[in-house]
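With one protein chain removed, the remaining protein chains of the complex are shown where they sit.
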Amino acid sequence: METITKTSHGRTLRTEEMVINMGPQHPSTHGVLRLELVVDGEIVIDVIPHIGYLHRCFEKHSEQMTNYQQVIPYVDRMDYVASMNSELSFAIAAEKLLKIQIPERVDYIRVIMCELQRIASHLIAIGTYGIDIGAFTPFLFCFRDRERILDLFEMTCGARLLYNYIWIGGLSHDLPQQFIPTLKEFIVDFRKNIKELNDLLSFNHIFIKRTANIGVLPADVAINYGCSGPMLRGSGVKWDLRKDEPYSVYNKFDFEVCVGKGEVGTLGDCWDRYIVRVDEMEQSLRIIEQAIQTLPEGNVQSAVPKRIRPNPGEAYARAESPRGELGFYIMSDGTGTPYRIKARSPAFVNLSIISEISRGCMIADLCAITGSVDIVLGEVDR
Amino acid sequence: MNAITEYFGNITQSLKTISIGMGVTFKHLFTPAVTIQYPTVKMKLPERSRNRLYVNMDDCIGCDQCSKACPVNCIEIEIIKSTPEDDLGITSSGQKKKLHVPVFNIDIAKCCYCGLCVYPCPTECIYMTNVYEFSEFDRNNLIYNFAKMTPAEIETAQIKVKKMDEETAAKKVAAALVAAQAKAALDATTQTSTPQQPTEPQ
Amino acid sequence: MTFQEITENLKQKFGTAIVEVKETVQPDPYIIVDPNSLKEISKYLRDEEILTFDFLNCLSGLDLKGKLAVVYHISSMKHKHSFVLRVEVPTDAPTVPSIESIWKSANWHEREAFDMYGIIFSDHPDLRRILMPYDWEGHPLRKDYQVPEFYNGMKVTY
Partner (left out) sequence: MIDWILTQFPDSILGYIIICAVPLLFILPYALVTIYLEMKMSAHMQDRVAYMRTGWHGTLQPFADILKLLQKEDIIPTAADKFLFILAPYIVFIGTYATFAVLPFTSSYIGSDLDLGLFYLVAVSSLVVVGILMSGWASNNKWSLFGALRSAAQIVSYEIPTALVLLSIVMIAGTMNMQQLSQLQSGGISDWYIFGGPFPIVKKLLLLPLMFILFLVQLTASMAEVNRTPFDIPEAESELVQGYNTEYSGMKFAIFYLAEYANLFAVSAITVVAFFGGWGSPFGSFMSGGVWDLFWFVLKGMFFVSINIWLRWTLPRLRVDQLMYVSWKVLTPFALVCMILIGYILVAF
């Protein structure tokens, strides 16, 4: 596109839009996302996302497995900052297909783990968002706290990132003895740290000015584009699968669904999406506190099937991952090998809105918008 | 008027929040660090930590369960049948071993540390240790060979099996051929690379 | 609304466009609809007050050996019910109308189904490959797919 502009002294000046590649190697695309930008100076006119640089053939791999259980390590690697939630979604889908009832203790431990994982994932989202905006220190504060959550996970299942902990019908290990005391300590410390984080970043005026009124996503557009999780709640839609379609034992806990209120700018801007994540961490702590108080006794492996061979059929199950609705569509043909597994990854769907909400913003705003969508490329590309 | 209050509000807000932020960072200037000086200081690993795989070959009965459970196919096992007069010993759990295991390779570069191979093992001879520092310059060095049989032993075992097969029935000729092929394959691998013999960690 | 109620509603409205009702499939029953009237049905599902399926959860391609299928998982935030649609097309002429204009989230999902199964979504605004490289040959999730030996002169090892 070329436009001819007449300058004040009558000469014609030809201006041309510039096409510039942001990524696949760029610090604020959070991985290997490539955004093809059409820019007019600092103003972004169009954004064309190109994904697939981290495609690891999750669905193809799943069809080659001899056992449903073997899919779980692959599911871990989809959303590598929130593996527990991915495992839970897959386990729920497989259990729905197999029609197995799981012991209550398993459900409680799953909830504790997933909420811890949600905090860990939101910490990464918040920390890296700080970096996108240019504040480096909150990032390391967030990672400091996340390390303690990972320590808890390592204590429980032996791995820090890719757990293979939630199995179909059960868990790989019961909680170790020191788990609950360590967790209680963490909760006390973490409450203070959230306040500190708010002082340092959330309510910093520069941060607010950088994120308020940027990347405004109206609620109806968000729903039509299939956005979920903090993206949707940031736009003021009170929709959380944990509350609205309770899976596992979430209906037994008392917590609030955090929504954006447009406190510092328009409803549905980057700051709203950000603050929803900060508030959700507090709600997760509440759920964990209730869960450890009422944790029932039981055997965590009693319902694990010896051979996983579902009847022919298909199931779609969804759960609320830190990024939104993570669903698995599993189709079985009666053998031990899944016939088809499709992952509905929230980051993939949320990312598709990026060109819609970032037209007309500046390059620096684009970093803010990409950060507020909170994508994990492992999940986008699978 | 509104614009003016907003203008001065912005300025005071900025100065206020900046000083709050500076207070937070200043406080942290004097809080002790949370990082440790790896590798001189190491974190204590929890009991359940999953790191490098180890196989206790004395207990392995060559059942191939771990290899089947592996989602990334990083375990390679070959077996040779034993003759009735062979005494292969018993495992620590008292089970009688019936198969020679001439090849037990784990490609630790492919391993995804999921631990799925550990659970099905009937004799609990494959397990994850707490060794996590084993980087190598050559990827081939990451293929660990756990089998203890020497080439001579393998050959005698194969000859014995062959003999037994010839003696017993003609239908077992096919099985002997498989073993011969296995030997050829093994020769080929030993020529190209000499996988190291890992030791059990302390 | 339950699956039966929604199916009845659709049957009354569209009649023969509902090819088959797979009520016995467990745990998620679905209906197979005629590709030609998919768009109308989707529009009706979204706009009808008592249905209000405002959210397209998932759109998946399927290879049923001989025919290809597209599965639509839709749900309603208002009424909190969900439903499964499916269209089936022959493998040699896999054309399905795009529902991108009804649920925008279908855009990338349809691109993915095109990429993986080669299902052509007619009047899709931007039907390109999405996960595989733009110059990749073949559609990897088809059951008869052969992994190529070389890609742009590079050996494909795994």
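So that you can tell them apart, the chains are marked A, B and C in the order they are listed, and the count of residues begins at 1 in each.
To be clear about the criterion, a contact is a pair of C-beta atoms (placed from the backbone, for glycine too) under 8 Å apart; a residue touches a chain by one contact, two chains touch by 3 or more.
Note that this is a predicted model, so its numbers are computed, not measured.
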For this session: From the touch rule at the top of the page, work out which displayed chains the omitted chain touches.
Result: A, B
For this session: Taking the full complex into account, find the residue in A:Ile100, A:Ile187, A:Ile206 or A:Val249 that is in contact with the omitted chain.
Result: A:Ile206
Problem set entry | Touching the absent chain when the full complex is considered, from A:Leu35, A:Ile119, A:Ile133 or A:Ala291 | A:Ile133
Exercise. At which residues does chain B meet the chain that is not included here?
Worked result: 7, 11, 18, 21-22, 24-26, 28-35, 37
Seminar exercise, completed: Against the hidden chain, chain A presents residues 18, 20, 26-28, 42, 130-137, 140-141, 144, 200-201, 204, 206-207, 209-210, 362-365, 367
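Just so we're on the same page, only the chains that are shown with their structure count from here on.
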For this session: Determine the shape of the graph in which chains are vertices and touching pairs are edges (line, ring, star, complete, other).
Result: line
Seminar exercise, completed: In whole angstrom, the CA-centroid distance of chain B from chain C equals 41
Problem set entry | Cα-centroid distance, chain A relative to chain C, in whole angstrom | 25
For this session: List the centre-to-centre spacing of chain A and chain B in whole Å, with centres computed as mean CA coordinates.
Result: 30
For this session: Give me the residues of chain B that touch two or more other chains.
Result: none
Problem set entry | Interfacial residue positions of chain A with respect to chain B in the complex | 65-67, 69-74, 76-77, 137, 144, 147, 154-159, 162, 164, 172-173, 176, 196, 199-201, 203-206, 209
For this session: Over in the complex, which chain C residues touch chain A? Could you list them?
Result: 25-28, 30, 54-58, 60-63, 71, 73, 77, 80, 84, 103-105, 107-109, 116, 129-133, 140-141
Seminar exercise, completed: In the complex, chain A touches chain C at residues 51-52, 55, 57, 59-60, 63, 96-97, 99, 221, 223-227, 237, 239, 244-245, 311, 313-316, 318, 325, 327, 329, 331, 340, 342, 344, 348-349, 351-352, 381-382
